[in-house]
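For subunit A:
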Amino acid sequence: MTSLLASETAAVSFPVLTAMVLTPFLGALLLLVLPNNRPEYFKQVAFLVSALTAAMTAWVMVEFDKAHAATFQFVDQYEWIETLGISWALGLDGISLWLVVLTGALFPIVILAIDAEHSPKPYYAWILVLEAGCMGVFLALDLFAFFVFFEIVLVPMYFLIGQWGHGERAYAATKFFIYTMMGSALMLVGIISTAVITANTTGNDLTFGLIELAESQALGQTAARWIFLSFALAFAVKVPIFPLHTWLPDAHTNAPTAGSVILAGVMLKLGTYGFLRFGIYLFPEAAVYFAPFLVALGTIGILYGAIAATMQRDLKRLVAYSSVAHLGFIVIGTFALNTEGIEGGLLQMVNHGVSTGALFLLVGMIYERRHTREISKLGGLQKPAPMLAGVFMVVMLSSIGLPGLNGFVGEFLTLIGAFAAHRWWAVVAASGVIIAALYLLWAYQRVFHGPAEGDNATMPDLTVREGLTMVPFLVAIVFMGVYPKPVLERMEPAVDALVAHVETHVEDFDEPVADIAHHVELEDLADLGTDTHGEEDGEHG
Partner candidate 1 sequence: MELTTTWYLVLSASMFSIGATGLLVRRNPLVMFMCVELMLNAVNISFVAFGSDLNDVGGQIAVFFVLVVAAVEVVVGLALVVAITRRRADATADDLSVLRG
Partner candidate 2 sequence: MLAALAAEVGDFVRPPIDWHAAAPELTLLAFGVLLTLMDIVWLERGRKWAPALASIGLLATMVPIITLAVDGADRSMFGGAFVVDKYALIMKAVFILAGYIVVLISSNYISEGDYWENEYYGLLLSSILGMILMASARDLITIFIALELLSIPAYMLATWRKRDLKSNEAGLKYYLMGVFASAILLYGMSLLYGASGTTLLVDLNESISASDSPSAIVVMGIIFVIVGFAFKVSAVPFHTWAPDTYEGAPTPVTAFLSVASKAAGFVALMNMLFVGFIGRDDVYEPMIFALAAVSMTVGNLIALRQTNIVRMLAYSGVAQAGYMLAPLAVASDVPDSALAATVSYLVIYAVMNLGAFAVVIAVARKTRSAEIDDYRGLFHYAPGLTVAMTIFLFALAGIPPLGGWWAKFRIMGAVIEANTVSGVVLGVFVAVNSVIALYYYARIGAKMWADEAPDGDLTPVRVPASLKSALVLTVAATIVFGVLPGLVGDVTKVSLLAGVGG
């Protein structure tokens, strides 16, 4: 409770976080009551609603007090179901800030960039519900509310894939739904057990509040480990961590472009964010205990995703498998359990959202023009569409982790962190960076180089609207690559606090410190973007 009270100074009278969750949801309801005879309004209304949400997000970002980034700010707390200690509690700290900003920024772009192929009304309504759900997951400070949001996001995605998808859409939608439900079903057992055992041990009233539960640390070691596993399963499916990833390529391939962008950009982060906010915070001992295991799985995911991506013939599937690899980096960074690793993982979540989201948008644009995603049927697109090729190149290089672009900073920090904690796994993981360069450059070469024949030769370039939608991505990619300091300095206090929380509550655990971290202070990170030797430093310590 103390931390909640401490943040009250930063709280404002207007419940902005609640508004950020409810605005898209109410927007969806508004869409449903709009008359059917003016279909062009649907997109405009949806865009305005998401832009309004984005504006609130921007305001929160500006007002965010970076000196107190470790405490929850803008906290909204209302009783929801009093008898069971369930409340509607939302809050924002340095860990969730950038994911919320990412969510707020990505949705208007997606709505603007892509037209519904058919039935626009439910399409935009589902996207707005999805936005509300994602916001809710990132902001929830109550386990019950968190679980509700965590489940809600499945429903709109199920319909987006099932109704507006391509190919085996019904199969892909059902598989996605069942897989992610399978993971989270046991988490519900875990959530209730945490609340009940804590209430029994401390003698306090039953509560589902995250902070109270995490600060009391009332679970026994065995119970905490089992419950951590139930959480970990839910998050691991969502991330997805190898070997639970099989739903992802199917969902991505068959989803409509907007679905893929949101899935890659925001929804995959729900799992990695869940590990940080709930897994490690609630069960520090269990997290330390299982960390080597998760790092190993993350590393396997990096290699597996990279190798599988190399073998794909479908451009979208290739990007989907590259996601599996990228999320492997986030997992090893997170479970390095030191400041660098977690920060790197967090930054990488945002980076991946930006660059993979952009890649899916670009693949969608190619598909719209050529009605195929088969790499072998594409070729020489550089000549008819130089703009598209150029943007694709920049985004792809960011995804590879080219120094100077955003992906590099995140991957670098992740590997430093992982190296300090699990040296050999980090070395193996680093090779994933090289394979990523290989398959993405190879794909680029096959799609954009060479002679353009048939339809490829006449493919139109980016339209103005498409070009404009890519601008925010490019700006983010370059900005975060060259000057990541504003992003990192808002994360750092929260990440430090989390690591300190783990150190306090786990005996014999000291933050694995990388030697290099003594040399590279965060102030220097601003220059990291231009330091081309940084990556090798990461590998060799």
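A few notes on this one:
Following the convention adopted for this analysis, a residue touches a chain if its C-beta (ideal position, glycine included) is under 8 Å from a C-beta of that chain, and two chains touch if they have at least 3 such contacts; residues count from 1.
Criterion applied: all candidates are chains of the complex that A comes from, given by their letters.
Since the model is a prediction, treat every value here as computed from it, not as a measurement.
When the candidates 1 or 2 are screened for touch with subunit A in this complex, the one that qualifies is 2.
On the subunit A side of its complex with candidate 2, the touching residues are 80-84, 144, 147-148, 151-152, 154-155, 158-159, 162-163, 169-170, 173-174, 177-178, 181-182, 185-186, 188-189, 192-193, 196-197, 200.
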